[in-house]
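Yeah, one chain of the complex is gone here, protein chain that is, but the others are all in their spots.
Let's turn to chain A:
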Amino acid sequence: MTTVEEKPAGTRLVSGPGMLLVWLYGVMVVGAVSRSAYQIATEFDRAPLAYSLSAVAGVVYGFITYSLVRGGETARRLALVCCAVELAGVLAVGTWTLVDPSAFPDATVWSKYGMGYVFVPVLLPLSAMYWLRRSRKQQPEAV
């Protein structure tokens, strides 16, 4: 396995629990992007806000996945920021869908804190942030 080789420079993020995170983020990318692409292409007028938010969620997920796979300190920091954005998005959209359901004729990925996805959308950024912070402590010398 060539991919197992440790890169001497930079923080390797795809190892151990990071592997599980990449997998889950990959699933969310496919889910959010394909769902919003289909809905925006076929029935955008029905719930433009919900579908746009799903698309944004897909882009954020995509970026985090890419950062995790790429590794390195810069990617780690960017991924951390994106996870915070993601968590804020889940909480904001989740609350929004509960307070004002009429704004959302159709569900988004983040509706009701991601209940339609077994709350994975709200649990994922928390565990990812925990993992990303720990990765730094393990390799404080990484540039």
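As a convention for this text, a contact is a pair of C-beta atoms (placed from the backbone, for glycine too) under 8 Å apart; a residue touches a chain by one contact, two chains touch by 3 or more; residues count from 1.
Rule of thumb we're sticking to: contacts and distances are computed from a predicted model.
Asks: The complex lacks one chain in this depiction; which UniProt name from "L-lactate dehydrogenase complex protein LldF", "Integral membrane protein", "ABC transporter ATP-binding protein" or "Brp/Blh family beta-carotene 15,15'-monooxygenase" does that chain carry?
Replies: UniProt lists the chain that is not shown as "Integral membrane protein".
Asks: Pick from A:22, A:50, A:75 or A:93: which residue touches the chain that isn't shown?
Replies: With A:22, A:50, A:75 or A:93 as choices, the missing chain is touched by A:22.
Asks: Residue by residue, what part of chain A touches the chain that was omitted?
Replies: 1, 3-4, 14-20, 22-24, 26-27, 30, 34, 38, 42, 118
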